[in-house]
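Here's the structure, in structure tokens; my notes come after.
Excluded from the complex is one protein chain; the other protein chains are retained at their positions.
Our next item is chain A:
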Amino acid sequence: MEALMETLMGNVDWAEIGWASWDTLVMVGMSLLFSVLIGLPIGVLLFLFGKRQLLEQPVAYAILSFVVNVLRSVPFIILLIVMIPFTVLLIGTSLGVAGAIPPVVAGGAPFFARLVETSLREVDRGIIEATQAMGANVRQIIFGALLPEALPGIIAGITVTAITLVSYAAMSGVIGGGGLGDLAIRFGYQRFQTDVMVITVALLVIFVQLLQMAGDRLVLYFSRK
């Protein structure tokens, strides 16, 4: 049995795998946090500035929408490289787990913002109208009606974003980002250690599965429709 493991997974350093998994978890967790913190307000503004919405602002909408589109249309692998000087400016290094977070957020926040905008648009206009008719101001409409009503959609958006961030975080291994992606590139790809590659991919698949399951449960829990 041990001999079999040795031949099949001779190159696998389990401690290394453990650390890399932890790094991936930290990268995804931190960048998800910042993506939500930055993406949620942008998504709300995109919704409010939109056509026939509460704070209709065609110019502001066009500018915000353009920035979001630019960030979303740059292939992530290029965004990783383009972001290097900003990342160095922001946190002093572009390497390791910390260095990977800014580019991952730059990719994740605009993505999440669009998902928030879409889920807010799904809220029945009648509910906004009813809340207005009660004498609510814009802030009360957003926090009292729009966000609670869109919550299941927003949670589903967070799940999708988290899964996207797993792949972004893995890709950041290319610029020395750390985590499972880094391991896969350095050992699995550059040193032809197929066993390492297989293990990292398997771990990423499990990670994504767990995220999706947790997200689906939360959506179900918060759905009242």
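Everything that follows uses one rule, which is that a residue touches a chain if its C-beta (ideal position, glycine included) is under 8 Å from a C-beta of that chain, and two chains touch if they have at least 3 such contacts; residues count from 1.
Rule of thumb we're sticking to: contacts and distances are computed from a predicted model.
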item	value
Undepicted complex member, UniProt protein name, chosen from "3-hydroxyacyl-CoA dehydrogenase/enoyl-CoA hydratase family protein", "Cell division ATP-binding protein FtsE", "Phenylalanine--tRNA ligase beta subunit" or "YCII-related domain-containing protein"	"Cell division ATP-binding protein FtsE"
From A:11, A:132, A:167 or A:194, residue that would touch the chain that is not displayed	A:132
Residue among A:140, A:167, A:194 or A:212 that touches the chain left out of view	A:140
Residues belonging to chain A that touch the chain removed from view	124, 126-127, 129-137, 140, 144-145, 148-149, 151, 222, 224-225
